[in-house]
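And then chain A:
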Amino acid sequence: MYAATATAILVTMALALTRALLGPTIYDRVLAVNMFGTKTVLLLSVIAFLNGRPDFLDLALAYALINFIGVLAVLKFVQDYTMRHSGEERGQ
Partner candidate 1 sequence: MSSLATHLPVLQVVVPLLTAPLVFMLRQHGLAWAATTAASLCAFAVAIELSTAARGGATLVYEVGAWPAPYGIELVVDAFSALLLLMVTGASVFALLIARRSLEAEIPEQRLHLFYAAWLLALAGLSGIVVAGDAFNIFVFMEISALATYVLVAGGPRRQALPAVFRYLVMGTIGATFYLIGVGLIYMMTGTLNIADMEMRIRDVSDLRPVLVAGGFITVGLALKAAVFPLHAWLPNAYTYAPNAVTVFIAACSTKVSLYVLLRFDFVVFQGNQAGHVAQFAMFMLPLAIFAIVIASILALREANLKRMLAYSSVAQIGYILFGAGLVSATGLTGGIAHMFNHALAKGALFLAVACLATSLSATAVSDLAGAARRMPFTMAAFVIAGLSLIGIPGTAGFIGKWFIVVAALEHGVAGALLILPVLAGSLIAVLYIWRVVESAYSSPAGDMATRQEAPLPMLATLWFVVLLNVYFGLQPSLPLDLARSAAARLLLP
Partner candidate 2 sequence: MVVIVFEIFLLTLLVITAVGIVRSRDLFSAVMLLGLFSLQIAVIFFILDAADVALTEAAVGAGVSTVLLLGALALTSDREARPKGRRLLALGVASITALILIYASFDQPRLGDPQAPVHQHVAPWYLEQTPKQIDVPNVVTAILASFRGYDTLGELFVIFTAGIGVLFLLADGSGRGARSQLPSAEAQGLRHHLIPRVVGALLVPFIVLFGLYVQFHGDFGPGGGFQAGALVSAGVILYALIEGEASALRVLSFRALAGMIAAGALLYTGVGLAGILRGSQFLDYSVLLADPIAGQHLGIILIELGVGLTVTGVLLTIFHAFAARAQKR
């Protein structure tokens, strides 16, 4: 059962990766990265149980946290960037 769930998550990760590669806008990529990060957390939780070592859930927690910081950092970057280049159109 864990395996089935993990497979679904992996396939979704592949889909998210495709979106991250395709773009087209920068926000699509951020969205895909965020999605990918969440899926990683889920995958880790499930695999921790699949392998019978639930004490490794710390890692999943750490991933969740890092993912959030990463997304906020990206957003801050985009915001600063649009502020500085307010004339130029960003997102192509």
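If you want to know what made the cut, all candidates are chains of the complex that A comes from, given by their letters.
Keep in mind that, in the parts below, contacts are C-beta pairs under 8 Å (C-beta built on N, C-alpha and C of every residue); 3 or more make two chains touch, one makes a residue touch a chain; residues count from 1.
Everything quoted here is computed from the prediction, not taken from an experiment.
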Only one candidate among 1 or 2 touches chain A in this complex, and it is number 2
In the complex, the residues of chain A that touch candidate 2 are 3, 6-7, 10, 13-14, 17, 20-21, 23, 26, 29-30, 33, 36-37, 40, 43-44, 47, 50-51, 55-56, 58-59, 61-63, 65-70, 72-77, 79-81, 83-84
